[in-house]
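Rather than the whole complex, this shows some of its chains in their spots.
Note that the chains take the letters A, B and C in the order they are written out, and that residue 1 is the start of every chain.
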Amino acid sequence: MSGIVTNTQVTLVQLDNYGPWTVTPSPRREVDLQTLQSRLYADLSQAIGMRDGYTFFTRFDNMVAVTNGLDLEDHARIQESIRNRYPVTVSLSIGTGATPADALVEATAAIQDEGSAQDADRSELLLGQPVPESERSDDDVQIAHFDVVDATGKYTDELDAFSSFIHIEQGYAELMKHMHVAHDSLSFFVGGDNIIAVCPGLSEDDYAEAVEHVRETAGVDLRVGVGTGASPHDAGMGAKHALELAREDETDVEGDLH
Amino acid sequence: MSGIVTNTQVTLVQLDNYGPWTVTPSPRREVDLQTLQSRLYADLSQAIGMRDGYTFFTRFDNMVAVTNGLDLEDHARIQESIRNRYPVTVSLSIGTGATPADALVEATAAIQDEGSAQDADRSELLLGQPVPESERSDDDVQIAHFDVVDATGKYTDELDAFSSFIHIEQGYAELMKHMHVAHDSLSFFVGGDNIIAVCPGLSEDDYAEAVEHVRETAGVDLRVGVGTGASPHDAGMGAKHALELAREDETDVEGDLH
Amino acid sequence: MSGIVTNTQVTLVQLDNYGPWTVTPSPRREVDLQTLQSRLYADLSQAIGMRDGYTFFTRFDNMVAVTNGLDLEDHARIQESIRNRYPVTVSLSIGTGATPADALVEATAAIQDEGSAQDADRSELLLGQPVPESERSDDDVQIAHFDVVDATGKYTDELDAFSSFIHIEQGYAELMKHMHVAHDSLSFFVGGDNIIAVCPGLSEDDYAEAVEHVRETAGVDLRVGVGTGASPHDAGMGAKHALELAREDETDVEGDLH
């Protein structure tokens, strides 16, 4: 690890008793479920993003957000707004910790303590405590933006669309496992050929090794830009600019790293 | 294979020159890209769903729809509506064939023939021909709805949210590859613990073997309901009802199969 | 009246028991109500528009759509989709008639017969019968697109934004009353300085007189393009092209009129 100590605040968003709802009184039209899920995600992404947080769709019924900068009141407002506009409600659980994986363990445990995700009596939980404003710092969040090298030339324009997708997907499947086990990081597919990972203070070597791991196990070439900041947006924008640099210089890893 | 001969019509939806757009003039806020992508998907899902088609988000910049029942005019209208409401445009390419994989190969080839996905001069293609109305039949589409057995009890309520997600994701990664290679099928994660596969006329044994494959390679228990129909919605709703039956009877595979 | 006999099919969309919902258990955040209402309207506009219908937001809790071309099944699907994605439901009532005003009288009466708009037990009505496919013709819908002459130069760039709005609004208030009383037409503000009226087969003189009426009573200069077609979209697009012509030729009324 590098000298940076991060302090990631994650929020687990869990749809309340959603499984049973999807088949009550009989199975609901799939296109409506798809629309509901993706719009709910879009709304969370905007609402949390207005305060510089990031939201990942993950499983859609369980989403993960990085929320450094959002306090309990912000969370409550978002929860209320969902209730007012959707036929489903959400529980929110905040966890904090030096590694994103730890923070999410904490957030999940708190929500599990209150009952099952499919418990009809357990709804709209609002749990956990955000990082106090006084303890926030510019090193709190580290974001790595991974991108497949020349995905257009190697996959999109070459293979049929599903075969391309399989390559990207297998690259993601390998990276997500590796970053979790080896680096306590949470990696999310964000569309196209892009994966965003929320990491503790990792070093250049850590990233180089992760890129190498995916090349070996899935045969997919990645490069990565890394950024650090007080909020996910600040860190993420740093990561994007670092990635642009990596593209120009044709390097594997860029960013303000040790 | 069973005696059914399907006639799947797929549409490849490709965002035109989207990669460059995301970084022009400089990298765009990730939350806005996430919102744009998920809303565009939601709109396609509704528009295509109004005519009984299914849309899958896939990579978001390349989406796959099953569009039996939509003609060229329907496609043109959807394309125009996107242009009128989004800062990006889409190309649409229709492919048909006895297997979904073949249909998508055809659709992709047609689009690749016209230039690169990142070609600034190549936009709003509308390619291919739908299945003629006179040739449509009740066996045209087979949909399999896969679901993890007791995901709530085994994962969601037990493990931390990312570890749960890893299990689901690895199950998906295995299933998607297997169904493609072994059965010319296209499998899509649709949220929660659900995967929807578009298949040619597969047999009960084919499905049983796929479930077994995922159990062995990823350690994830699936069950599956299968439906057949003239449209994705008809087939998909049949699959959902069959899945409910499989839940009740605690079987692995249900549906009107041979 | 001109020789054209229209056959307008209107659908009254009424939110079920919406007033009480907005204050249960206590008043809901206004911004959420605004978002809910405008998105519900947007979804109806798209869903109905995919089949060439027009939807007007009217009061938002009671919306009016012109639905020539949509059958009962289309209506049922839209109703179901709202139920699946919103915390509120809608009742739909179809009316038909030679004049749009008559058609809406019929649609409203049918819904009122079933109980009050704020009756908790009255929900998701689906009433009335569409124009049979065999009786549809190219003269069924007449749409007039009214537009303020040089609104930018006279109002938007000249007055403060509220004073501009007052002028437009007073022009609309006069036009809507006049077209209803004198011509059995339904006129809707559609944003900017535009008003769309659904009319029976009116003559050029009728429109000239309406324009004159608004000039005298509200001091607002309008011009209007008129179109006729089998669907609202066909008629409306004809009206838009006629309006472009009126702009070019600086005339008050254009269109295929008698």
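Here, a contact is a pair of C-beta atoms (placed from the backbone, for glycine too) under 8 Å apart; a residue touches a chain by one contact, two chains touch by 3 or more.
All values derive from a computational prediction rather than experimental measurement.
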Identical protein chains across the whole complex (3 displayed): 4
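The rule we apply is simple: only the chains that are shown with their structure count from here on.
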Interface residue overlap between copies chain A and chain B, same or different (over half shared): same
Rigid-body rotation angle, chain C and chain B, from Cα fit (steps of 5°): 180
Distance-maximising chain from chain C - centres being C-alpha averages: A
Separation of chain A from chain C, taking each centre as the mean of its C-alpha atoms, in whole Å: 43
Where chain B and chain C are represented by their mean Cα positions, the distance between them in whole Å: 37
Interface hub residues of chain C, defined as touching at least two other chains: 81
Residues on chain C engaged by chain A in the complex (per definition of touch): 28-29, 31-33, 35-36, 39, 80-81, 83-87
Chain B-facing residues of chain C, complex: 43, 46-47, 49-51, 77, 81
Chain A residues within the chain B interface of the complex: 12, 14, 18-19, 23, 26-27, 29-35, 37-39, 41-42, 45-46, 48-49, 54-55, 57-62, 64, 101, 104-105, 107-109, 112, 116-118, 152-153, 156-166, 168-170, 172-173, 176-177, 180, 186, 190-193, 196, 233, 236-237, 240-241, 243-244
